[in-house]
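Have a look at this one.
A single protein chain has been removed from this complex, and every other one stays in its place.
== subunit A ==
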Amino acid sequence: MVGCCPPMDLMRSEEMQLVQLIIPLESSHLTVSHLGDLGLLQFKDLNADKSPFQRTYANQIKKCGEMARRLRYFREQMSNAGISAPPKSFTRNDIKVDDLEVKLGELEAELTEMNANNGKLQRTYNELVEYKLVLQKAGEFFHSAQSIAAAQQREMEAQQTEESLDTPLLTDQEKSGDPSKQVQLGFFTGLVPREKSMPFERILFRATRGNVFLRQTTAENPVTDPASGEKVEKNVFVIFYSGERAKTKILKICEAFGANRYPFSEDFGKQAQMLKEVSGKLSELRTTIDAGLLHRGNLLQTIGDQFEQWNILVRKEKSIYHTLNMLSMDVTKKCLVAEGWCPVFATQQIQDLLHRATLDSNSQVEAIFQVLYTKESPPTYFRTNKFTTAYQEIVDSYGIARYREANPTVYTVVTFPFLFAVMFGDWGHGICLLICTLYLVIREKKLGSQKLGDIMEMMFGGRYVILMMAIFSIYTGFIYNEFFSVPFELFGKSAYDCRDLSCKDATIDGLIKVRDAYPFGLDPVWHGSRSELPFLNSLKMKMSILLGVAQMNLGIMMSFCNATFFRSCVDIWFQFVPQIIFLNSLFGYLSFLIVLKWCTGSKADLYHIMIYMFLSPTDDLGENELFSGQKTTQIVLLLLALVAVPWMLLPKPFIMKRQHENRHQGESYIPLQAEESLQGEAANGSHGEHEEFEFSEVLVHQLIHTIEFVLGAVSNTASYLRLWALSLAHSELSTVFYDKVLMLAWGYNNVFILIIGIIVFIFATVGVLLVMETLSAFLHALRLHWVEFQNKFYFGDGYKFYPFSFSLMVEEEE
């Protein structure tokens, strides 16, 4: 900034340089890998014209992709089996990538084979389970049918002699059908999904025109379907039919309904034998399957132990080849040429690293490191820590700073939470917020390593912003004297008292000031009084303007810092000076009047003064005069403001034109375009120097800038009134919750109502005040910084430094 001071952290982005690395082919992989570990070099793509398939290392990338696919397959299998990979097991048994590729292939083959076998076994097992069910249920059915038939037989024999009306018709028929005439009935047994059982029955009935007898029983437990492997509720059925045609029809229907049929024999002896056989097979299969699953689990566990390590290795490998693909091959095909941006401070580190890589890879030739000179604008890189990162991100989301321009983050760290707190002044709420963030801050190590939800992630990222917001809200809460909207007499006695002992006038004429003003913050006596709102409104409105003017002046001062840094006298004299004069001759003067009015206790009308300062500056001020010579001062200020406008508008374009002409004076020869292309890619950005100077364009640009500033001065000052509006809304809302919920519930003298009141109060406070109000105050503070503060100096048209870094890569994947 200035010569006498050391450069301030974060004020300017790091100095960057464009460097060229010439790396021998044999050490290129290791070099890039080391650079990825360091993470301070942003490679430029020198093969932008080539498609991904035409590049040198396309095959290696394909291989890495294949390995990544295998790893994803393993992850899927592991999550199915309920095995979780330990997040970071740093058991450093170094494995080569080629070995890993072979190993992954073997493991995949083993796993797929195992899965196929297991699947087959499982299917057989499920079929057997179903078969067993059929055997049991149908067996029961046949058994009961047999016993009923036998009973009927006996009954019939008994009844044969005595015919009566009671004899049911059906038995009559059955009786008449003697065994010789009986038609041979066929039957099927099987299982059908329960939800399909009704349509199944209906279709069967229709298709065979009722010449079918279907019997169903429900299987108590859901059965695993062999085909799909899902648990399904099923019914066991037995179908009796007669005739070949009916048989084919039934078979087709069974198939259509996914009803599995199983052979069944009428003979009880055979049934028992089958049942025994099936049970035997089942237990055998169970042990086989269990053994298989155990084996698979073990395999997956061993994979899981090293999974994260492999995963990182593969991703690193892939990114290394991606980077290598961005380098251009030298004509001799013996070395690779890389170009990229790196911060100047990293020069030594990178050189050491190149040296180490050469040694490690036993290369005969050392890599060459050289700095290129370019007109291209370098990327913007701020070295932030865990505290400042969130603030830098707030600024970055508006626009990345131009290279080396003044960084608003330096002030945002304080002013952002401060302006938030002006809108969120309540030390009770501040303490709640503080407790929440303290939890996040204290447990940041643990929380940082685990995955959080979307909203939680955002809260965690901004924990230091919220921490500062909470601390400042506690401070402003003391200033506003509000604790969940309740005032406390913490800093001495109220300055006001009754006029006399009887205190009759207190509700009509009001109290009277008997002491010095309340020493810290707002006098508690105002709370709940009839004149609270007029007083608070006047105070907060004026406070907003004062804070706003202060912050806008700070913004213009930042533009001064920029101008001195870039050594642009034009910007100082024809931008900064008129701007600061314009703003302060109008709104600086207003601020001065506000303070003066407070100090003198004058009853002058500030609106009147400000309006007539423009309308009729020569008129007498009368009773609105705050200080002697005010009229002259006002005329001078008004003239200054009027002069400042053309001062901002006109000289700068003309001076720029002169400068441009001077620079190109005597240049009767225009450099050939071909010359430039000979210089190779290093001169890529040098077109900028020869660009045409369009005077009208510059003038229009300056005109827009001037108009924006002049109108902005008014509208931005008005915009700061949102501080007043939001802080008013906050205090009114918390008063409502306190008075109309908590105090109302208290008034009933009933424990039950009180508890309900407390619960409602807590929910309203948390939901509306702590969440919604925090959000809205946050957004308004954001706007005040982005628009009102930053438009005074911030260009924000840079681009971010994005180094090739493994740690960044890992973060992103997560």
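Simple rule for what comes next: a contact is a pair of C-beta atoms (placed from the backbone, for glycine too) under 8 Å apart; a residue touches a chain by one contact, two chains touch by 3 or more; residues count from 1.
Keep in mind that, in the parts below, contacts and distances are computed from a predicted model.
Missing chain, UniProt protein name, picked from "Protein AF-9 homolog", "V-type proton ATPase subunit e2", "Cytoplasmic tRNA 2-thiolation protein 2" or "Ferritin": "V-type proton ATPase subunit e2". Per the touch definition above, the residue from A:D49, A:E157, A:E244 or A:D516 contacting the chain not shown is A:D516. If you put the hidden chain back, the residue from A:D305, A:E532 or A:E625 that touches it is A:E532.
Across the entire complex, the residue among A:V97, A:V337 or A:I479 in touch with the chain not shown is A:I479.
Contact with the chain not shown here comes from a single listed residue; of A:A207, A:A495, A:L728 or A:L754, that residue is A:A495. By the touch rule set out above, subunit A reaches the unshown chain at residues 5-11, 410-411, 413-415, 418, 422, 475-476, 479, 495-496, 506-513, 516-523, 525-526, 528-532, 534-535, 538-539, 542-543, 546-547, 550, 595, 598-601, 603.
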